[in-house]
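With one protein chain removed, the remaining protein chains of the complex are shown where they sit.
After this line comes chain A, so read on.
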Amino acid sequence: MAQFNLNVNGKTQQVDVDPSTPLLWVLRDHLDLVGTKFGCGIAQCGACTIHLNGTAVRSCQLPVSAAEGAQITTIEGLSENGDHPVQQAWMEHDVPQCGYCQAGQIMTAAALLQQNPNPSDEEIENAMNGNICRCGTYLRIKAAVKTASQKL
């Protein structure tokens, strides 16, 4: 066990965990931030996507020791009132079905638009291809990313 100071959603928080613990489980078990989801644990599904210094990262693969000092943003901290342009677009298109994958989808989409505010259809597909949606909401996801990019 070791102590880590993490900057999560703009707040510094201290946790005492094994250094190998993936950030995913630190967020979920120790910081009560359960919006970030566990889907596969092997970087295949994207349910655990967060932002590390603004870049989309799979938190199931990121040991907590590598996250110290970085700006960590989770779905809970993406916006104050749930009104990030991507979240607004998700509301407008009423994207979710079961909803389980959606936090990861939104975090991936938000990071994409941060880096590329005007992505082409192909760029959207490429960026979103790492996030599985078992319910098959891909078309609405793409449409919502488009809408969000127009709002930015």
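What to note about this one:
Methods note: a contact is a pair of C-beta atoms (placed from the backbone, for glycine too) under 8 Å apart; a residue touches a chain by one contact, two chains touch by 3 or more; residues count from 1.
The working rule: contacts and distances are computed from a predicted model.
Its record in UniProt calls the unshown chain "Xanthine dehydrogenase family protein molybdopterin-binding subunit", which is the match among "Xanthine dehydrogenase family protein molybdopterin-binding subunit", "Electron transfer flavoprotein subunit beta", "2-hydroxy-acid oxidase" or "ABC transporter permease". Note on the undisplayed chain: of the listed residues A:N7, A:Q71, A:Q97 or A:Q114, the one touching it is A:Q97.
Counting over the whole complex, chain A has residues 1, 17-18, 20-22, 25, 28-30, 32-42, 44-45, 47, 74-76, 82, 87, 90-91, 94-103, 106, 124-126, 128-142 touching the chain that is not drawn.
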